[in-house]
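All protein chains of the complex are present and in place, except for one that has been dropped.
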């Protein structure tokens, strides 16, 4: 239930206010160079600390390798990476037990885990766990890079504006939070990754993408705009034997399989659930509606932190598919 | 690679022009009434034969139970359902080997399977296999119905028009094909289905939804429109202890978990790849572009057949999650 | 629950008196020659029809390829093989519902499936399903043969005698049934197959071996006799860089991993549960003990049919491990 992948397999764990969050990666090849420094860039991108609209906190986020690394190389045994939770504030979390925050998992966690959940911060539901996904992504991207496959992700819209700054200013002006749209591009892929039906490339990417908190939609290539196109417009004509097509409305995936063109997709990130605005929720103790506002640091726009996480999950899917494909070449 | 689900698990197989297509379902409870008649309605819906814009073919589509059924009851052993392929036309499939049809899997199949694929019709990539998904869906919906959970799916847009007839007429007038947008609603769900991160409800639904050929995007609740909302607008305020919220922008899923409200999502179906229009593709033998047109029966709008398939896959995901949840109740 | 393997994956189904038994194999490489004839030898070996002590029945056992084969080659899509059940006798199966046969699954099936099981013959528990394992084994052995890996299995003891004929005569004389011990040898394996801990080679082989009805024990290399050896005796000294050891008490597996020597193991097959002798069981309707005897054809010694099934499952495990290993070579 807590595992993703067939060859390159991940198991995630942890709570935002527990001792650590982390990930085990199985199927990591032996002999990859690995050291804490190579994670720094992506971990910093995830923090988004310098961007207007992200929280000013500065957790250290140093990967600790509990297993699978020896003399700065992967051994081939399960690779366990943890991040200690050092920057947790003691505060009154009782409030959010009584008044579940709208848009947060407080209420469903309480019901699902019968009140036993670690309710501090988001507990196991916290965006904090994406630090582990980013770490897995760094490994996956390194595997892909060896074959000249590159995943990159960008913000294309914030608060309804294509100018990020303008979108954030809207949130600041309204004393509210905003969402955004992020795109991801994967270049250099061979033709033939993915499986028809249950393990289409779209199936696997979307599966892992919706593991990222706050994502509520995904579209590949032309996506929802395909609904307004004629077949003759949408079809991508084959141009050469390497699979290049004259257009790429399919987002590089046909029949669930990579077709040799760039794979691309867009996701929507909902506005941050924690907003400075006053909100109403049910006080589950008194059973009455209650007004409240969320205090303390939080992101005006969580979408700003998403690109590096999106790259990470895309890379993890592709590393797995690549390894599965290698096997097929060897009979 | 060809399996979906943890408890209620499916394995799909078959080619459109082979002897049969089918599905094994593991984890089906014992003692369910089962007979061919109960599949008729959904199988007919899938054919869409009476709708303007669908092909006039009339395959019988009679489910044959190879295993797991005895005296018209499920036994609890693996349930295998096949559909024979009786209505296959012999025709010249060599053409599509030479000139891969745009938007179809011809080219990727040729590359992935090194020319060994069954290239007749769509082979293993054919929409024909959705008949097996529909059959699994009938079983899953019966399981859900016992708990008063209902999946239903509707067309909301065809060819860019909310009037289905008008949208189809556009295709007819343009001698082209069109796509559409389909919605799916699931009511009666308990709070707490799904797992944080890798097995969020959105992850599992999207995984299986993208197994349906021609789907290129999915959004839950407010979906892509969330990108333009403030957090205070998007957040659904809790109204009562059963989880009812004043709005449902989250599409019934928070933190990856069902929250007691209706789960809903929309998908986009690309326009049918086979269009009456002349198209250009590469002749991979001569290595030159070539004009061609697809003859014979085909759907003007494959989206018309999608609702029952969408219901089916949604029901399969929910049946599995329900069984997983039952386990959690029993410690 | 009904699946085995990671890359070379199998899903088994069917009942002895239903329409068919069969297997889906995922992960079969594309382009393998495949035709019904190549299954004949192993299917005949399984029937054991010419051996003293096996039943005189002669089912045709012709494999039917429902999917994954085109122009006598594997396509790479899921390969489905079924065997129709043509040689089923109509007889009074009600008896075994009332008086569960000792050593058979009648009683547990009744309880597990709440009386809904197909109780004719062994139903889903029938040894009939091993025909599907043998078919999968033929494919797996062909994959292995390409790398010069050979699985072979022999009877080493029947009814306590190393002379098969003498052991069977004991059963005939006693009007009873007997068991046996079967060995399996796998040569040509590379060093390094298997994974430490959960997927040790012993774990995977034993998992699938215990799927064969009537097997109740397995030992690798020196096996149980190791309990009486000193460490200095049991340890296999390394002789050359290819891994050859001076002895092979480890049965070719150290730390769960193949070490370059022959893998070998022995299994015990219990005496056929159906014996000509009078037996007592509980009549679950009257709730009183009742004497009965089993009429009709049955094997005096089911062990005679086991070698080809043992080879088959060993080959399936090894094919899967080989494919997993290929992946590791490719970073």
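Just so it is clear, A, B and C label the chains in written order, and each chain counts residues from 1 on its own.
Definition applied: contacts are C-beta pairs under 8 Å (C-beta built on N, C-alpha and C of every residue); 3 or more make two chains touch, one makes a residue touch a chain.
In this text the structure is predicted, and so the values were computed from the model without any measurement.
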Chains shown that the absent chain touches, full complex: A, B, C
Which of B:77, B:99, B:193 or B:227 contacts the chain that the document leaves out: B:77
Hidden partner chain, touching residue among B:43, B:143, B:250 or B:304: B:143
For subunit B, the residues touching the chain missing from this view: 6-7, 27, 29-32, 76-77, 143, 146, 196, 323-324, 326-328, 330-331
Touching residues (missing chain, whole complex) on subunit C: 1-4, 6, 10, 12, 100, 102-105, 107-109, 111-112, 122, 124-125, 129, 157, 159-160, 171, 174, 176-181, 191-192, 195-200, 202-204, 206-211, 213, 215-224, 226-241, 243, 245, 249-251, 254-260, 268-275, 277, 279-282, 284, 287, 289, 324, 328
Chain not shown, touching residues in subunit A: 1-3, 7, 9, 11-15, 18-22, 24, 26-27, 30-31, 64-70, 73-78, 80, 82, 112-114, 116-118, 123-124
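Heads up, the rule we're going with is that only the chains that are shown with their structure count from here on.
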Chain nearest the overall C-alpha centroid of the shown protein atoms: B
Rounded Å distance between subunit A and subunit C, as computed from the means of their C-alpha atoms: 44
Inter-chain centre distance, subunit B versus subunit C - centres from mean C-alpha coordinates, in Å: 37
Gap in Å, rounded to a whole number, between the CA centres of subunit B and subunit A: 25
Sequence positions of subunit B contacting 2 or more other chains: 1-3, 12, 112, 124
